[in-house]
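Comments concern the structure below.
Removed from the display is one protein chain of the complex; every other protein chain stays in position.
Just so it is clear, A and B label the chains in written order, and each chain counts residues from 1 on its own.
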Amino acid sequence: MGILEVKSVTKSFGGLKALSDVTFDVKQGELLGVIGPNGSGKTTLFNVITGYYRPEKGSIWFNGENIVGLKPFQIAKKGIARTFQIVRPLSSLSVFDNVLTASLLRESNMHRARERASEILKYVGLSDKREARPSELTIADRRKLEVARALAIEPRLLLLDETLAGLLPSEIDLTLKLIKSIQANGITIIMVEHVMRAIMSACEKVIVLDHGEMIAMGTPVEIARDKKVVAAYLGAEYQLA
Amino acid sequence: MKRQQLVLRKSKRFNVFLLVTVILCLVPQLGVGTYILRILILSLVFLIATSAWCLISGYAGQINLAPTMFFGLGVYSSALVARHLGLSPWLGLLIGPLLAASFALIIGFPLFRLHGAYFALATLAVGEILYYVMVNGVWFSGGTVGLQIPFTPKVLFVDFNDIYSQYYFILVLAFLSTYILYRIAMSRLGYYFMAIRDDEDTAMSMGINVLKYKEVAFCLSGFFTGLAGAFYSNFLLYVEPSMAFGITPALTIVIMGILGGADAILGAWISAPLLTFIMEGLRLLFGAAGAYDLFTLGILIILIILVIPRGLIRLVTAAKI
Partner (left out) sequence: MSLLFETLIAGVMTGGLYGVIAVGLALIFGVMRVINFAHGDFVMVAMYVTYFLHLWFKIDPLLVIFVPIAVVAAIAFVVEGFILRLSRARGVFVLGGKELTGLMILVGISMLLENGAQIVWSPNYRSLVLPWSSNVISIWSAKIPLPYVIAFIISILTTILFYVFMTKTDLGRAIRATVINREAASLMGVDTDKINLIAWLIASAMAGVAGVVMATLFYIYPTVGLVFTLKAFIITILGGMGSAIGAFFGALLLGIVESVGAVYIAVGYKEAIGYIIFLIVLLLKPSGLFGRFRV
């Protein structure tokens, strides 16, 4: 019985099946990777889990409770946080205020919420930028802000949507360290990624989506050898030796 | 660095605010005369409505183009209480805000399905509907002829026989109202409102029930705007549809809000008196009959948006206020 169980989730838009009978589960404390070619439904999966979209079929169990049909803010309260693929900070607020607003969910006392926000900023490494506006940050820092905001609501499950995209190798390493540290704190993580070395090195388990279907699930090594996975990414003609 | 210099420390901000209020308290002692006092009273009425507007439109980002929907309910509450229930019109000061807040709650449900400019125009439609209801429901509201309010000088311990008492009364109301609105804006509610303004989806991912907090902002805005309206009619002792629900008071409040700074609750302390005096000056210059005052208002709003769209308060401080 994992912390999250996705059962036969199907989501269509018009005639297009964005997710088709997707089933998997995540154990408490695990770091699950989600990979797949562009358009395979990875972000849709996140949107469905966090309540922005409602699936036509299937159920999603979080801590033994079916969360399908709940609104995004209710799911956030239950303990699932997410980042957005294209970062969406609160643009008129400072970095600090962004995190503060999030921490006000769990801590209604303003003073303690402010302390909490400071701690989180220190944890992700944005303390020196606390008064800056999100528009003034580098891409890497904006990603950190997304993570900080997500952490501020004290989630049990964290969904990271392509947090490493477009980062320099050094930045990727730093971010991976952060992610591992978050996992070490007991938070279960699901990350959607294209950066393969991150998936391979960090994740215990990986699922692969293609055209809305889950075509493989297993350890990173198993996935890399899976013929279906290679075919999905490169086309049926190519095979790894 | 520059931004930090402009940010007045919180205690300093409040002290400036207190100072302004104290000065205003002393104004009658300066022997300014009833005419000026009258204008000040009017500006204080609009000040309250403007601050309330800033909460929903500037902080929560839901632009209400017809704050008159609340103002008018307050205005008519006093008149109708006196006319149909035979009670003191000052009860309107209690009923008006509550009525307006309730209306906000109810009308919020359909309205908040819309976003951005759609919402703004829908509020206009609501304002227009209320206007027509008042114009047509003659048996009820007196139609365009309007209603007189019987003069009730004594309310509890306060004697409203003279303009000085009324001035102090509205001054206290203005101070309390804007203080409360300010504290709300600085609290958790304020942050939630701003989150909703900036990005609703992100706000939801932070656990914010967007609809609930929009309603909260709307009801608070309605409450205080209704309060302003209730006092207004008690002061003028007369009500009719266009002063309550018309496009003129509606746009006046909106322009005062933008002029002071849409996201600055206390900005109204600058813009409301300023604009009221300007409008009065124009009326003196061109005569009340013409449309010169509104014409100038139109020019003003274009200029404001081109030159200082963030409002006058931003010339003074970049802080949250």
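Methods note: contacts are C-beta pairs under 8 Å (C-beta built on N, C-alpha and C of every residue); 3 or more make two chains touch, one makes a residue touch a chain.
Note that the coordinates shown come from a computational prediction; the quantities given were computed from them, not determined experimentally.
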item	value
Option from B:Val45, B:Val126, B:Ala217 or B:Met256 whose C-beta touches the chain left out	B:Val126
Residue touching the undisplayed chain, where the options are B:Leu105, B:Leu294 or B:Val316	B:Leu294
Absent-chain contact - pick from A:Tyr52, A:Tyr123 or A:Tyr233	A:Tyr52
Residue numbers in subunit B that touch the chain omitted from display	57-58, 61, 63, 65, 110-111, 113-118, 120-122, 124-126, 128-129, 132-133, 135-136, 197, 200-201, 247, 251, 254, 258, 262-263, 290-292, 294-295, 297-302, 305-306, 309-310
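Throughout what follows, only the chains that are shown with their structure count from here on.
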item	value
Centre-of-Cα separation between subunit B and subunit A, whole angstrom	44
Interfacial residue positions of subunit A with respect to subunit B in the complex	50, 52, 71-74, 76-77, 81-82, 84, 88-93, 97, 100-102, 104-105, 108, 110, 113, 131, 149-150, 152-153
Interface residues, subunit B side, partner subunit A - complex	3-4, 187-188, 191-192, 194-195, 197-199, 201-210, 263
